[in-house]
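Have a look at the structure below before the remarks.
A single protein chain has been removed from this complex, and every other one stays in its place.
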Amino acid sequence: MNESETGCLQLTESGKLRHLLTLRGLRRDFISDLLDRSEHYQHKPGTPPSRDKALDGRTVVNLFFEPSTRTRASFELAAKRMSADVLNLDVNMSSRKKGESILDTIYTLQAMQADVFVVRDASAGIPEFIARNVQPYVSVLNAGEADVSHPTQGLLDLLTIRQHKQNLDGLTVTVIGDLKHSRVARSLGEGLSIMGPNELRLVAPPELAPDMELYPQGVLVDDIDEAINGADVIMTLRIQRERIKGKSSLMTNHEYLQKYGLTEERLSRARPDAIVMHPGPMNRDVEIAGPVADGPQSVITQQVNNGLAIRMAVLAAVFESRQGQ
Amino acid sequence: MNESETGCLQLTESGKLRHLLTLRGLRRDFISDLLDRSEHYQHKPGTPPSRDKALDGRTVVNLFFEPSTRTRASFELAAKRMSADVLNLDVNMSSRKKGESILDTIYTLQAMQADVFVVRDASAGIPEFIARNVQPYVSVLNAGEADVSHPTQGLLDLLTIRQHKQNLDGLTVTVIGDLKHSRVARSLGEGLSIMGPNELRLVAPPELAPDMELYPQGVLVDDIDEAINGADVIMTLRIQRERIKGKSSLMTNHEYLQKYGLTEERLSRARPDAIVMHPGPMNRDVEIAGPVADGPQSVITQQVNNGLAIRMAVLAAVFESRQGQ
Partner (left out) sequence: MNESETGCLQLTESGKLRHLLTLRGLRRDFISDLLDRSEHYQHKPGTPPSRDKALDGRTVVNLFFEPSTRTRASFELAAKRMSADVLNLDVNMSSRKKGESILDTIYTLQAMQADVFVVRDASAGIPEFIARNVQPYVSVLNAGEADVSHPTQGLLDLLTIRQHKQNLDGLTVTVIGDLKHSRVARSLGEGLSIMGPNELRLVAPPELAPDMELYPQGVLVDDIDEAINGADVIMTLRIQRERIKGKSSLMTNHEYLQKYGLTEERLSRARPDAIVMHPGPMNRDVEIAGPVADGPQSVITQQVNNGLAIRMAVLAAVFESRQGQ
């Protein structure tokens, strides 16, 4: 599947959002509009909410073939705040061996009048495969696809950056960590390519380095201090501790923090107004020092808050694309 | 428990539906009314729904002592679309050893003002046992009881047949597969007996043949081709692959398809307007060939769609039976 085909698949003929599978192929003004729209769903913490009725009577199915707590909760709350009915299905991987059985599950839920499938899967291509097979009045939202794509995460990261930097071009963005397996980094990289020219610097342990063909505008930097120098945005990625310990290098958590962790000292090399991001969940004092995670430059909880607004905006957009159908 | 007693148990004194435990003992016009009523809840896919408020503030408890995805989802969505609060309880079998502890669970949930229990259980008699012990203002819906009964499935199958054949008598209906363990077939057989005279032909591997006393109007047919010949309706039943492989006969999936599967060639012996049904989930190319499952005569997804409408109609009916209490 090449880029333009997937891009076509997710838009209606009149250019509206039908599915959200990837940021690739979306136009700059399209993404800007989505970010603008999500500002409408921002909610000042602690103030009484007003119930949004946009999805009243609609059904959103969370179809998670891979475990997730926070992304699922975010989609669930976004849908409920818009008055949708939500069905959570945690599908055991072992119960499906072949593509057909996924489709039978989809056909069944579609026959129960599911309007939106929110799909997370450990295999590449599943959200698109489902999108190609649903009825015209059903939408698919990618909630995390293997190491390939996590478009709502990409959008919430763009929104967070825009809130602090006012625009999304001319920035220096540094991403540090397990880039080899990171769908978060890929969606952010794709978004930054579309929105700007931006400078994207990538830092990873040698065994977790990314395929640089996936980051045409990025540059792999060996020296972490150099990569942070003068950055506007620094994102650290989650390291699975098991993975570190399993390495022949036998790098401990402490060694990882020393070599690749975002410490206060390292952060001081960035621009004074640099923001610190993390997609969560964090391993404190592994990829990020506790004081940095909780410090004044951290926007980590703001990312979570923006995630809800982005998901509400995306849900609103896909239902809007059906008007007149 | 004989038939008339159970029949009495599930109706109020004025003949309205209080519990739905079995189709046995229900009158023909009673079932016709339920099917008519469910047409009201049919919803054209893709059109914006209107929120039904009939169960607003009511509580429906899904009490599943046996795992289920699709039936539970169907009841959950039916209840939510009528504005009920839904509580899902997947109760581990091991946590109840004796009848008393089920009752304590029921009494507890009843004291939390549960209005309806949707019960699935691997043991015969549990839904009725619960129905005998709840308060007068509480209803029990059987969502699958051992190999005995699955009345909402029976109703959705009758509805699907009626939508294609206009009436429910004078039909030739062929059911193929594991009839020994099939509560779906039993409820369909009971429904067809009430609604018609209909010809019911049953086909099963010898080791999965039914107790024919349970099908007084049915006939066991050895030759599958003969059983399909001239049929108006063909239902294939799910085969659990483990069960096939465990047999001394060592029938493979392919051999099962050859001997008992509904292939295109076999289907061609039925009436040209015959419909193909399956209660799901399907094993493609075991009990049913893929092209038949997806072919023009298949009404399998329509069955799922009808399941939602039937469950909404049944929920509406049991609440209506309380008016004036």
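For clarity, chains are labelled A and B in written order, and residue numbers in each chain start from 1.
FYI, a contact is a pair of C-beta atoms (placed from the backbone, for glycine too) under 8 Å apart; a residue touches a chain by one contact, two chains touch by 3 or more.
Just so you know, these numbers come straight off a predicted model, no measurement behind them.
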item	value
Of B:Q135, B:N167, B:Q240 or B:Q258, the residue in touch with the unshown chain	B:Q135
Option touching the unshown chain, where A:G15, A:P49 or A:P296 are the choices	A:P49
Positions on chain A contacted by the hidden chain, ascending	43, 45-46, 48-51, 69-70, 73-74, 76-77, 80-81, 280-282, 284, 290, 301-305, 307-308
Interface with the undisplayed chain - residues on chain B	56-59, 85, 87, 89, 91, 100-101, 104-105, 107-113, 135-138, 322, 325
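Following the convention adopted for this analysis, only the chains that are shown with their structure count from here on.
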item	value
Averaged-CA centre spacing for the pair chain B and chain A, given as whole angstrom	41
